[in-house]
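Excluded from the complex is one protein chain; the other protein chains are retained at their positions.
== subunit A ==
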């Protein structure tokens, strides 16, 4: 191994690749530096190309199989639909940005924006009208086709029903007659029983024949031609855009911050003019009060913030923040407890029942308990609780998270569930410290604290971090469930809201959220792997 600068770079990259856990990138890096090209190409084919192909195959199967599975909430969305859902989510986010901008614009910028929006609105409206017309045409055509399919069956159904009704009438008459005969001992009771049985059978058969036709009609009605729905959805999409532009225009012209402020100031000015012209004391007082009120209101208006709607991007950020809050709480509790458990067998014995009983409890139960218990701290007015005042007002960079009790509940639930793996692993790590190390400490007569920080913690770190890695993974999984249940803003709430929406887009959005959750979970795990490698004794050499 030479120590040329090129090699240095190479091994640096390889080490980074290894520590970050992306070992699959090892062969391409080596290939880039011309190390054993043949072997690397082979490795790339085996460990990079084949997996890529496999994943592509899975996506292809999804693409083909998805639409074939029809549920009552629409068919399973294809990968394309999910991408479309992503594009829609982006558009939704953009719309919020546009509205917020419209709310805050001032002066000439605002006037320019009004012109622009008005122009685009006209174009959009024309487009929407054209699409609506087309959609109406398609629907009308489909109605004709539907009638042509249904009417013959309906006619057959009606005829069959009439026929069956007549037959039933006849059978009832025959039955009545036979019954009379039985009563007058002209016929055997067995014959009557046989006839009743036979009639029931015939009736069942007739009913079946009827329902076959009915089901046929229902099937046709339940499966309208796809283009009807598609054209309607296309029209709806543009109509939504029109609606958005209208709202934007309304914000620009009516709800805009500077406009409101100016109006109030103008009013105050008008009042002061009237104050100057006041002839009676009463009048003067009234006007003076009005001046003060309007200028105060103008002042408070300028502090108003546009009430943004939650989008998936913001919710993702909030989820990540929540999971870290919970995770940090868990780590702060679990590591000291774990160390104590590892150092002292009596303490371990005391903790064991608590750990064993609480570890398997479902996150849902914890959430409900925390909602009740922790909720009590924030009564009666959570918005003015010091914690939230601090988080949302004083701590400016974090204000966008809009910390509220629901977030604390979710974070506590995460902490409660993420606690155990870290605790158990820490205890394990501490109790597994090499006896020699401890003996050395004894020989050196190290005090408790230096023994703790020089021997115990460093040697148990790899296992502690392995535990923390599991904790973060558990926490992330738990969080999504907790958010869905507690309606704390985040990805969980996004999924829940979409499920409740039940629109034609919802299914695709849920799958989109599924990927977002998965990808973020993956990166969180990688982050922990890196930390774990960095504290490990073997210095993460490329061969490890």
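The rule is short, and it goes like this: contacts are C-beta pairs under 8 Å (C-beta built on N, C-alpha and C of every residue); 3 or more make two chains touch, one makes a residue touch a chain; residues count from 1.
Operating definition for what follows: contacts and distances are computed from a predicted model.
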item: Protein that the absent chain corresponds to, by UniProt name, given "Rod shape-determining protein MreD", "2-hydroxyacyl-CoA dehydratase", "Spore germination protein YndE" or "Nitrate ABC transporter substrate-binding protein"; value: "Nitrate ABC transporter substrate-binding protein"
item: Option from A:78, A:232, A:319 or A:413 whose C-beta touches the chain left out; value: A:232
item: Touch criterion as defined above, residue of A:113, A:287 or A:498 at the omitted chain; value: A:498
item: Selected residue (touches chain absent from view) among A:156, A:221 or A:442; value: A:221
item: From A:247, A:286, A:359 or A:454, residue that would touch the chain that is not displayed; value: A:247
item: Where the missing chain touches subunit A, by residue; value: 72-73, 92, 107-108, 111, 211, 218, 221-222, 232, 236, 239-240, 243, 247, 250-251, 253-255, 259-260, 262-264, 266-267, 293, 297, 300-301, 304-307, 309-310, 371, 375, 378-383, 404-406, 484-487, 496-506, 509
